[in-house]
Every structure is written in structure tokens, then in C-alpha cells.
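Excluded from the complex is one protein chain; the other protein chains are retained at their positions.
Chains: A, B and C, in written order; residue numbering restarts at 1 for each.
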Amino acid sequence: MSLLGELLNTLFERRYPRTGRGAGGGDDRSLPALAADILGTKGEVSGLALAGEVLSKYNTLEDDRKLEFFTYLTTRMNIDAQAVRDRLDEYEENPNEETYRAYAAAAEPPRQELIRRLNRLPNGTNALVRMRADLLRLSERESALQALDLDFLHLFSSWFNRGFLVKRPITWETPAHVLEKIIAYESVHSIDSWNELRRRLAPEDRRCFAFFHPSMSDEPLIFVEVALTQGIPTSIQSLLAEDRAAIDAADANTATFYSISSCQAGLAGISFGNSLIKQVAADLMAEHPGLETFVTLSPIPRLAQWLEAQDIALDSSDPERTRRLAAHYLTAAKSATGLPYDPVARFHLGNGAAIHAVHAGADTSENGLRTSGGAMVNYHYDLGQVEQNHERYAATGEIRVSAEVRSLASEVGGPV
Amino acid sequence: MSLLGELLNTLFERRYPRTGRGAGGGDDRSLPALAADILGTKGEVSGLALAGEVLSKYNTLEDDRKLEFFTYLTTRMNIDAQAVRDRLDEYEENPNEETYRAYAAAAEPPRQELIRRLNRLPNGTNALVRMRADLLRLSERESALQALDLDFLHLFSSWFNRGFLVKRPITWETPAHVLEKIIAYESVHSIDSWNELRRRLAPEDRRCFAFFHPSMSDEPLIFVEVALTQGIPTSIQSLLAEDRAAIDAADANTATFYSISSCQAGLAGISFGNSLIKQVAADLMAEHPGLETFVTLSPIPRLAQWLEAQDIALDSSDPERTRRLAAHYLTAAKSATGLPYDPVARFHLGNGAAIHAVHAGADTSENGLRTSGGAMVNYHYDLGQVEQNHERYAATGEIRVSAEVRSLASEVGGPV
Amino acid sequence: MSLLGELLNTLFERRYPRTGRGAGGGDDRSLPALAADILGTKGEVSGLALAGEVLSKYNTLEDDRKLEFFTYLTTRMNIDAQAVRDRLDEYEENPNEETYRAYAAAAEPPRQELIRRLNRLPNGTNALVRMRADLLRLSERESALQALDLDFLHLFSSWFNRGFLVKRPITWETPAHVLEKIIAYESVHSIDSWNELRRRLAPEDRRCFAFFHPSMSDEPLIFVEVALTQGIPTSIQSLLAEDRAAIDAADANTATFYSISSCQAGLAGISFGNSLIKQVAADLMAEHPGLETFVTLSPIPRLAQWLEAQDIALDSSDPERTRRLAAHYLTAAKSATGLPYDPVARFHLGNGAAIHAVHAGADTSENGLRTSGGAMVNYHYDLGQVEQNHERYAATGEIRVSAEVRSLASEVGGPV
Partner (left out) sequence: MSLLGELLNTLFERRYPRTGRGAGGGDDRSLPALAADILGTKGEVSGLALAGEVLSKYNTLEDDRKLEFFTYLTTRMNIDAQAVRDRLDEYEENPNEETYRAYAAAAEPPRQELIRRLNRLPNGTNALVRMRADLLRLSERESALQALDLDFLHLFSSWFNRGFLVKRPITWETPAHVLEKIIAYESVHSIDSWNELRRRLAPEDRRCFAFFHPSMSDEPLIFVEVALTQGIPTSIQSLLAEDRAAIDAADANTATFYSISSCQAGLAGISFGNSLIKQVAADLMAEHPGLETFVTLSPIPRLAQWLEAQDIALDSSDPERTRRLAAHYLTAAKSATGLPYDPVARFHLGNGAAIHAVHAGADTSENGLRTSGGAMVNYHYDLGQVEQNHERYAATGEIRVSAEVRSLASEVGGPV
């Protein structure tokens, strides 16, 4: 390949980086040295070439070296506090375009600009999301890295804002390379085979939707699986039974969100789920005017653990007691911050949903029995109420609970 | 329409805002009050609803009121210098996640977050680009608004980074609603009719490419028109003649960029042209291996004006003198900052192109004769040299000039 | 280009034939000789190459030569009557696979197989449609050619059957190379500019739909233009006024088909209009439940001519008389075969529509005044009645007329 060809390839190829193609081979400076050079360069082409080198080299690193790189970004590409003060003084004294520009440049750590430059590469966004996934995994050991993580989060919030996301249906007509990611990312009720996947996508009474970002068009960010049902379902095994008969979508009165999975570890802390559920609910309602009720059928993943801490054992052979304990837990168990102890409850209640009903024998899988004695819960998305519920929850932590669940919970008095 | 319907519409409709549909009618608070509320709200839905109100109201404002709104953002949503200092002190003393988060929040003016929130709306990006176009138009009168413009520029640079843009060919098979924008935005050699547009798009030896942003998919950001030619053209009227015969693309050895137009006033200062020309050149070279030369046929828009300031008149009936003067001007005329005086020269030389040849009688349109005595210039994009040229230009201001043009320019000695 | 390259090009290129590229140059046998060879060849590749030669040569012919070619097909590629009788005898005597195959081959003129072979070429379908357009144009002089035309019609009916057609909306977002054909093919109310085209496509209360064949995907076969209105319109000039205000599609109660144009002269006699109108009506009703009425606003193109033959002059300044005469003409004027004299009436009544209302001053264009004294008519597509109407019309020629029009018509008694 000619020099020119190399140059053009570096600049313009759609897929970055090519496996095994001179990754990291073009420039033997260290990663920090290359990173620093990116910020120094004025040429767009040479800037992109350097950015390509940085991501290539990064991808070949062991964890220890990645950690070194993150530490470099945290410490050496941090703000210069004195410079911030000086520029701020100058701006206050003489607020004009020049002083504001100088202040703004100083107030932001240069690693933010580095991340933005890396994002200019084709496939750069995806590479950065994976880089942050590394950071989150490795920074458990290094709290000093949290400032870097906040910078990632700041930029990702801007790049993955709702206005840039695209909602797409996932169906049995979706390309296989996307479907295999649905299989891989499903984190609530695992999908064991392509046949199982088809059972969740192909029948007329099943739906699935995902958010995508245009710059990562093959990578779902989050997806939700929906069953159109007559009435509110009370068992995940029935809902997913191999031999069940599908109903006509026009005959359904209820949309049940039975699984919602975030796909990108590197996007932790960016909330898409709220938007996705509400938009899917709105779209379904427009398409199927017969739908009256929007609920989840959700796991209660920490029920057994929380009860155990209080020396209470679940007994799946006693459904009434299981329901009472589940109702009690969901309404009473709080974390140190006063929010619901259960993470799934926190998500849906935070979205403005209400606790609607609890069911025993609802998840008889090994995992369901172990974590919640088989109990599951319906959260209710009453579209006319969610916003109000959400605001009240955000302001006061108050949660909405149906009379039935509240009554069940109240039966747990004194020792259980 | 039901309350719920209204709510859902506000939230989720793809096209925002609907003309004449209660624009600004839902909430009679002032625009600044609404804007401030957006930042205070915790609910995503209510935040979006408020954002929708802000953009609706904004669109109904007269210029004076827009200016008031910009002034509000500049002054009342500015940084709080004392808070920056305090948070910075706390961070320096005790650098951890909390103190860094607090510092970062204080260091950035709240209007940036407001702009990010507005961008979450469907079509929000487009609305913000138009808002900045207003700002640029109006802020000529109010230099204090430049800080706000820098914030827009900062966010737009991040959102319109090269990695998010999509290059698409513009052909006679492109949807008409995009083509009518090409007609409207062409700013170098105007397109007077759909027939003229077809002559620039349909023949086998013509190409056009544009950059788009996924969130503004109907709006070209910048586009370039290309003629595939045998040899370097010397006259725009010949190049665009109605009755010319198209050549087979496979027989062309030269790609001539004869027009490049930025489409969005609100994206001024964000440079796409450099990337677009280089990517188009690379793609054309890959598709047509016979292409050896990449040049422009460019106007010299300030030639007459600059000469006039020196009491030199152009005389289009004297082609040799016109060429000498054009060569002299392009190589010698500098602005106060030492850069080329001519804006088109600044753009192409800044990209790393070289001044290749000047032609008299090259643009015999009324505008061409008036502004440059009919002279035009070819800038040469030698893909093996552009990066090096660009770096040298950026570092030292040195420009590349062909021997022929240098010789022509040197003939202008003493009084001309 | 290598021999192999030539071969492959001949075989596989998508666009056939390339203009001016050795068309007809590869083989100097006569067109009939080549055509006969196609039927003799067993090789698919050589058969395609010959077919390509035939179409290339054909496209270079003057009309006289085309006529010679058609005559050759009619006379020399006709059935062999004696062979038909012999094969039929053999089949009757001994009906088996072999004898049936032999009979079927003999019973069909070989020119049908020739046409099928030509259709295997890329773009062959389009070329054959244009060939039949030539035939129809030229065969007015040669009635002997009608047998050939019947063969074309037989094959086209099979290839352009309703199941193969695709209905597509035509909007302002449709590619320009299709839109320019809409402008060219509009045959009822001409479209004089792209601005006029936009006024018919872009407003929220306007629709246009066309049928396409997958093998001629850039060529509309027939299209219909629709206005969504409140009430039944009575004037084409009001309907198409430049300065009219569009209404919200959801507020419309009537869909008015105001123009329907067949695009391909070579497909004359293949009826698409019936299907298109009914499918568009059904789709619009599904999309806009508020639509209650489906009507046309149609010209009466032979009104003046027919009246003139009876020494009756139209007077556009007397609207009541004009309406009476129009009602009389539409209900009473018959052709020799007993069908309505008016071709537009024949089309819509044949589809099962009813004559609903006539209007004076409804088309004040020069053409409208000249051909019908400004009168127009609404045909009513009552979807619950069209099939029954159609069957009755087909069986007995009976037409449906509203009481109002019938009453108007009855006022024309004795001399008018």
C-alpha cells in the first residue's frame, strides 16, 4: 500500500481499528506522550492520525497499563487550579470574549478535550464507551479515578442525550448481528437459544424496542421486551411458555414490560430506561387503541437477602406468606439514603410507576426461587399519573402503592 | 384531544414545533422564568414539556425580545465567580468525587446545561442551530453576548464533531425536499432553476456530496460540487455551460471542486469544509483510479476591492495584467493578522492546498467581473502534501504557490 | 476492455442499453435474423447476448424499419396453422406430457417466446413497453399488426398483474428523478413548474400515489392526486389555488381524486386505475378515520364536442343551463356500443362509481372552457356500492346517477 493509501486509510476508514493491522505499530511513543500530542497538534489530519494511534495502542494494553493511562489522565491532564483562578480574575475584571474564552479553557480539564478529539474518529464513540467500561471496572480499586469518570459521564450525557437517540423495533426481521447482541445483553430472563429469541420476537403478541445512537448503529443501548396480554400476568413462566398460544394483538388490553436490559457497561449512570418505557407505552397506545393498562412483571432481586438479614426465611410453599413478605419488603425496606432498598423498585418507582400487585409462584426458576422465593411484582405505569408520581418521589421519596399491596403489607405486623 | 394525548404529544412527537398549534399557549410564564424552571425540575417529562414551551415561545418572539432572552442567559445564567473559587478551594483541599463534581458544576455557566436540556427535544438540535443564527445576527450589536456564543460554539463543536457526521452523495435521485435546500444554500455560483440543478447533478461527470448530522437528517450542513474533467478547467462558464457534452467518468483525470457552500448560519465557526473536501477526494480516488489531480476552480471575491483600496483598477479586457494582479494579490495581500486577505484563499490554504494557477476571463458573470475582473484561481489539493502544507501554514503562515503563479506575481513590481 | 470484460458486460450490466456504446455494432446481421437466432440458441449467455443485440439494433431504427420488424414478427413468427392441427390431432389421440407440450408449443406464435426472451434482459421490460408504444403508434396504419399487439397485451397482462405491482406514495420527499416524471406524465391538469408540483405534494391535505413495477422501479405506471377536503369541492381552480390555506388532514371528511394519469403509452389496455383508486381509498380510510366521502372532481372532455354535433352551443355565462346540459350529456350520450360517450365517465362508471353532481364554472382554464364550457363532475366512489355498481354496469350497462343530476338532466326536454 502506498504512503498516500496509508494516509487515507488512517483518515477515512469507516471501521476502526482493523484487527491485527499494525495496531500500535506506527508510532512507538508512549500512550501519554501521544495523548498529549493530540492536544498540541493543529492539523486535523495529523490529529486524527494521532487519535487513531492512541486508541490502537490503548486496545493492546493490559489492565495495569490501562490503569496507568487513566491515572495519567486524572493527574496530568487535570485542571491547573492556579490558572483557573488567574483566568477567572481576569474575566471578572474585564469580561469580554477573550477573557471568557481563556477562563472556559482553563476551567475544564484538558482530558475532556482529549476525549472529544478521540470521539472524532470513525467508531470513536464506541471505543470511548468501552474505555469507560474499563475505567469503571478498574476504578473500584482507585477512587482517585472518579474525577475522570465524572468527565466521561459529563460528555456522554451530552452525546447520548435523548434527542440524539433513535428508537427501533427489534423483531424477527432484525439483522442477525444485532439479534445476537440482544441474546448476549438480556440480563433479566436469559435467552438460551435462537428459538427462545424467536418466541420473544416473532409472535403477534410480542414486541421489543431498543434505543440506538447513530454513531453506534449496530449496538443497542437498552431494550425492553413487551408482552401484549389480556389482563395482568402473574407468572413469568406462563408468559414465556414454549407451548403457549399467541393472541391477536388487537385483542390485548394490557402491555406488560417483562424485561428491560441495559447493554453498555460504559454508559452506566446515563438513564435511558425511563424514556424508553414511556415512549414505548405511548407508541403502543397509539398503535393499539385497545390497550388500557401498562404494567411490568418484575423480579424482586433482593427480597431473600433482605429478609435473611432479619432472620426471616422465605418458604415458597406458602404463597400467602410470601406475598405478604414481598409486599412488606417493597413498601418498607429502605436503603441508607431513604430510597427503596430494591434496585428494580428504585428504577420503576423513580420513573413514576406504582406498586400494583405481588405474586407468589411467579418465577419458579432456580434463580427466582433463590432470590425471591418465587415472588414477582407488577409496577403500574399509569400514563396520566407517572409524571406527578415521579415529581413527588423525587421531592419527598413518597411512593405509590395500590390498596391491595398496602393491605397485604400491613398484615406483616410485629414478628413475621 | 385528551389530556393524556396532549401530554404524549408534547413528549414524543417527532416534529417539533407544530406550526400554529398552541405555540407558547400552554404556559404564560415569561421565557426566562420557564428557562430557569427547566434547570430546577427533576422530572424528565416535565423537563421536556418545559423545554418544549421554551422553544415554542422563543419562536414567536420579535428580535428585541430574543435579544432580551440572550441577555438574560448571558447575565443571569452566567457563572458565579465566588462559587467557582469556593468550590475550587474545596476541591484542592480535598480532591474527591464530591468536590470535583461540585467544582465542575460551578465552573460551567448554567446556560450550558439549559442548552443541553433543550437539545433533548426532538428537533431540538435544529432549533438550537437556528437560535444561534439569531444570536450571531443580533449580537453584532451587543458584544457582551459573545460569551453566550462561545458556549454555543463549545457545545456545537462537541455535537457536530466529525465522528457524528454522515457524508451522503447528492444526486438527481435525492429527495426533492433536500434538493430544494441545495438550491437555496448554494452561495458561490447560484442555481436558478431545477433544470440548472439537474445539470449539476445528473450528468455522469458531475458529483455532489454533503455532510449531514443524524439529528437534522433533512438539513445539509455543507456541500461541495465536483466536476470530473480532462485537465484543469479555466472557466466556470465553460464548466457549467448548458450545452456542454458530458464525458465518461472513467475518462476523467481531474476532479474539480467548483463550489463549496456552508448551509447553516448557526454553525459558523465549526469547520467541516476541510474534512469534506479531503474525504470526497479520497473517496473519488478510490472509486475512479484514473483521477490524478484534485483542484478547485475558485472565485477571488475581494480582488477588486483590495486593488481599489490601492487605487488600482481592474481591466477585464487585459487578461495578462489581470492574471498578474490576481497572482500578486493572492500571494501578497495579507490581513492584519498576517493571514491571506482573501477569505477563500484563507480557507483552502488553511486546508493545506497550494495556489496552482490563475485565469483571466474565467468568470464573466456580472458578479465575477465586478469582484475580480473575471479572474479565478485553482487551488491544488495534492493529497500527499496537504497535511504537511497545513501544518506549516498553521505554524508559520507560509503558503504554497506554484512556480508559474509566483513568477506572474513577481512581474508586479513597483506601481502596477 | 478484455474479451472477458466484454462478455461479462454483455451479460450482467444493470442498465441496458448504454447510449451510443457500439449499439448495434457487434453483429451486422439483420434484426429479423438476430431475432430468429434467439429462438434457436440453447445457451443462456449467447441468448442474452443476442437479445441485447436485438434491442440495441431496434433502438437505432427509423419508424419505417420498426414497421418492417413488426411486420416480420406478425407474418414470419406467426403460428403455423397446419402444425397446430397436427399437434392437436396427436394430442387428442394420445393425450400425454409429450403431445401436450408439442401442442402448446405449436399453438402459440413463436414471437411470444421471443418477447419473453427479450424480457430476460436487465431493463428488458421497460424496453418492451416502449416497443409496444411504437407499435401502437405505427399500427394505426397497419391493422394486420393487431395480432402482434394482442400478443404483447397477453404477456403484459401477465407481467403487470396486480399482485406484482407496488403502490408507493409520491411526496415532496420522493427522489427528483421520479418527480420529474410526474410533471411530464400529468395529463389532466398540467404541472407547469416545480413550485406547482410542491403545492400538490407537500401540504398536509394533499396526497399522491402511484403504482410501480419492480422491474421498472423508476417509472410510475399510473398515479392519482388526492385532495383532503371539508365537503365536496366544486372548482378545480379553488382546489389548486396558489394562495389557499391547507387544512389539517385530521379535519378532512372528504377525499377528492382530482387527477389520474396513465404514464406508459405501451401499457394501454391494461387497467390499473380501478385498483389504484380503490386501494388508495381503502388506505386513506384506514389512516384517516374521519374520511366519509370519496369522490372525484373530473373533467367532461367531450361535452362541447358532442353538443356541437347536435348544434347546441355552450354558454359559460349561463351556469344553470351549462349544468343541465352537462347532466343531460353524462346520462344520455352513448357511443355506438351503448356505453357512455364520455371516456372519463366510462372509466369511473366502469369502476362502479356514480355520477354525483355537476358544476358550472368549475374549470375556468382555457381548456376547460373550450371543451366543457367550464363544467366538471363529481363521480362518487361509495365503497360499499362500487362492486355491485360495477357488476351491474358490466352486465347491463346501467349507470348510477344521483337524484339531483337525474333531475337536472330531465329538465332538458325537447330542444335545448
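The rule we apply is simple: a residue touches a chain if its C-beta (ideal position, glycine included) is under 8 Å from a C-beta of that chain, and two chains touch if they have at least 3 such contacts.
No experiment lies behind these values; they were computed from the predicted model shown.
A.B. asks: Let's see if you follow the contact definition: name the visible chains touching the chain that is missing.
C.D. replies: A, C
A.B. asks: Among C:100, C:306 or C:341, exactly one should touch the missing chain; which is it?
C.D. replies: Of these options, the touching residue for the absent chain is C:100.
A.B. asks: Where the complex has a chain not shown, which of C:29, C:76, C:137 or C:154 is the residue touching it?
C.D. replies: Checking the options C:29, C:76, C:137 or C:154, the one contacting the hidden chain is C:154.
A.B. asks: Which of these touches the unseen chain: C:253, C:275, C:316 or C:365?
C.D. replies: C:275
A.B. asks: Considering the entire assembly, which residues of subunit A contact the chain that has been omitted?
C.D. replies: Spelled out for subunit A, the touching residues are 172-177, 179-180, 194, 198, 202.
A.B. asks: So which bits of subunit C touch the chain we can't see?
C.D. replies: Contacting residues on subunit C, toward the hidden partner: 3-4, 7-8, 11-12, 42-46, 48, 81, 84-85, 88, 91-92, 95-97, 100-101, 104, 107-108, 116, 119-125, 143-144, 146-147, 150-151, 154-155, 157-159, 161-164, 166, 214-215, 271, 274-275, 278-279, 282-283, 285-286, 352, 383-384, 386-387, 390-391, 394-395.
We adopt the following convention: only the chains that are shown with their structure count from here on.
A.B. asks: When the C-alpha atoms of subunit B and subunit C are each averaged to a single point, how far apart are the two points in Å?
C.D. replies: One centre to the other, that is 47 Å.
A.B. asks: Once you find the CA centre of subunit A and the CA centre of subunit C, what distance in Å lies between them?
C.D. replies: 55
A.B. asks: In subunit C, what residues contact two or more other chains?
C.D. replies: In subunit C, no residue touches two or more other chains.
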